[in-house]
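Just dropping this structure here.
Moving on to chain A:
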Amino acid sequence: ATGDPLDPDTGSDAPDDTIVVGSQAYYSNEIIAEIYAQALENAGFDVDRQFQIGQRDAYLPALEGGEVDLFPEYTGNLLQFYDSETTATLPDEVYSELQGVLPDGLTVLDMSPATDQDSYNVTDAFSQEHGLTSLADLAGVDTELILGGAPELEERPYGPRGLSEVYGAAVQFSATGDTTVDALLEGVVNIANVFSADPRIQTEGLVTLEDPEGLFLASNVVPLVNAEVADDVADVINAVSAELTAEGLVALNVQSTVDQVSSEDIAEQWLTETGLLD
Partner candidate 1 sequence: MDLFIDAITWIFSPERLEGTNTLPDRVVEHLYFTAVSVLIAAVIAVPSGYLIGHTGKGKELAVAISGAARALPSFGLILLLVLMVGVVRVSLAAIIAFVLLAIPSILAGAYSGIQAIDRQAIDAARAVGMTEWQILYKVEIPLGLPLLIGGLRSAALQVVATVTLAAYVGLGALGYDIIQGLNLRNYAQMLGSAIVVILVALLLDALFGLLQTYVVPRGVTAGKLTELRSAPARRRPVVGVPTEPERG
Partner candidate 2 sequence: MIEFRNVSKQFADGTTAVDDFSLVIPSRKTTVLVGSSGCGKTTILRMINRMVEPSSGTIEIDGEGIGTLDPVKLRRRIGYVMQNSGLLPHRKVIDNVATVPRLEGVPRKQAHQRALELLDTVGLSRGLADRYPSQLSGGQQQRVGVARGLAVDPNIMLMDEPFGAVDPIVRADLQQELLRLQRELDKTIVFVTHDIDEAFLLGHQIVILQKGAGIAQVGTPAEILAHPASDFVASFIGADRGKRALSIRKSAGNDLLVDSDGRPAGILVEAAAE
């Protein structure tokens, strides 16, 4: 009986010689996790998949508790989770700071060039109409700005408050959750918080507003591992990270959402193409 109900409890404790790979309840993250898993299996490891373990609140303690060994993460959001006050924004700052704040027993391997981070997007039409290309332009826009995103965005540092503090832009907030992009397209909101790797940015021709002041911290894909197994898996996983580019990640997401391919197949295909399977 612990005090904090948010402590996890992903029952199964896999035998030590197997690597437990986890993933967020986010299809893109699951694909990366699946890639890790298959790469490891190819390298002769036994792998136990604990995918879709909800939110960070759920799985980070599980990693700290050693129930999960390996987990695809994002430098920025992860750093923010441990140190919400952080001022770092550039990829390398974030990465190094992250290594500092990680609790004992947890470490990160090389970060991948692929990023999947919060970004604010507008429709092409809207950007034309108001000459919008950067968050800095928002302050000048005369029409009422409505920002759409997951409910929690309302409370995030880079949320409405961040926008007005950093860019002096006053925006309404509307919780659009998983349906943010659609809301943007339908004009229910005119600014949408979308992950940069979301294929719909391209498919729907959205304009991602630049972030000169670094409101968002860069968020590269990074493998979060249990220190004990870090060395064993480092070679295999670092190789994967090196191959995974921003565009590559988007492509993977396209296969999942547009072509509706399952993460197993996506991962296998990518690994073969990149010649990581032998």
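Just so it is clear, a residue touches a chain if its C-beta (ideal position, glycine included) is under 8 Å from a C-beta of that chain, and two chains touch if they have at least 3 such contacts; residues count from 1.
Criterion applied: all candidates are chains of the complex that A comes from, given by their letters.
Note that this is a predicted model, so its numbers are computed, not measured.
Among the chains 1 or 2 offered as candidates, the one in contact with chain A in this complex is candidate 1.
Note for the complex: chain A touches candidate 1 at residues 4-6, 55-57, 150-152, 154-155, 172, 174-179, 182-183, 186, 188.
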